[in-house]
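Apart from one protein chain that is not included, each protein chain of the complex appears where it belongs.
Let's turn to subunit A:
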């Protein structure tokens, strides 16, 4: 789950000023219908031009980029638009011979974030045996610390995102016995805050993205009973704003990717009905780029593949027509996950 934070807002104010002389068409009407065809093309063509600036500058998260692309194409029923063979070849090249971990792309260092993305892609392609799974398991095992937490790689950053990645990788590859699950749970529970939410580590501020990681973690390890669901789910349903969109923390702007982090967490806790699904649907669709396909973070912004997946993922959770069902814990097609692992979901 590689996610970059919500609000580059302040920093981007400067950007907007740079663009002052350029014209922004404010009167353009926001889309109200999701034309899937164009978005399928948008995702499928992403990365066709290997020298493209954006594409080049995001190579450090390429593996996650491919996961976002394959997952949303599969949810839209068009996985065939990508070349399975070359993707699997790419993943094989990214597994580190020494550590067993997987890197975002060739020459870069292995990291647990990209290891999970790789495993997710391989599950979608039913091709887990293409990489060295025991070596990957050992890699994940080597990152667990005495307090139960996980490093992201050997350089020692600790984050609840990595706890999620660890158990997700091990669940999908059937190697959960490699780590001390009880200790891992205790660490995640030590990150609960007075407001019911979770941050990246103990004492860190609650944030919807990290709440998803922790709720997802507890769902995978079947420990949802450790949550104070009423308190947490109320905090999460308060993320919905008048526009119908969701933000990641109180008094922040809405953003399509939070549609996923918030709605999936609520779904896992059986409280998806605590927000207005129809209004959320409207907001997500208003972020569709009708010229190119793909979703942006907010109406009128540039689309990208990250927001395209999380927009479509949330639409799938909302039962949008013609989309495959998505699994709220793993953010992968339900039909794939259900064959591999049963995570815990509360019904109400």
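Going forward, a contact is a pair of C-beta atoms (placed from the backbone, for glycine too) under 8 Å apart; a residue touches a chain by one contact, two chains touch by 3 or more; residues count from 1.
Just so we're on the same page, contacts and distances are computed from a predicted model.
K.L.:
Absent chain per UniProt: "UBC core domain-containing protein", "RING-type domain-containing protein", "Vacuolar fusion protein MON1 homolog" or "Geranylgeranyl transferase type-2 subunit alpha"?
P.N.:
"Geranylgeranyl transferase type-2 subunit alpha"
K.L.:
Pick out which of A:41, A:183 or A:231 touches the chain that's been left out of the picture.
P.N.:
A:231
K.L.:
Considering the whole complex rather than only what is displayed, give the residues of subunit A touching the chain that is not shown.
P.N.:
4-12, 15-16, 19, 22-25, 51-53, 56-57, 60-61, 103, 107-109, 111, 153, 155-157, 159, 182, 193-196, 199-201, 203-207, 222-225, 228-231, 233-235, 237-238, 240, 242, 244, 249-252, 255, 271, 273-276, 279, 289, 296-298, 300-304, 306-307, 344, 347-348
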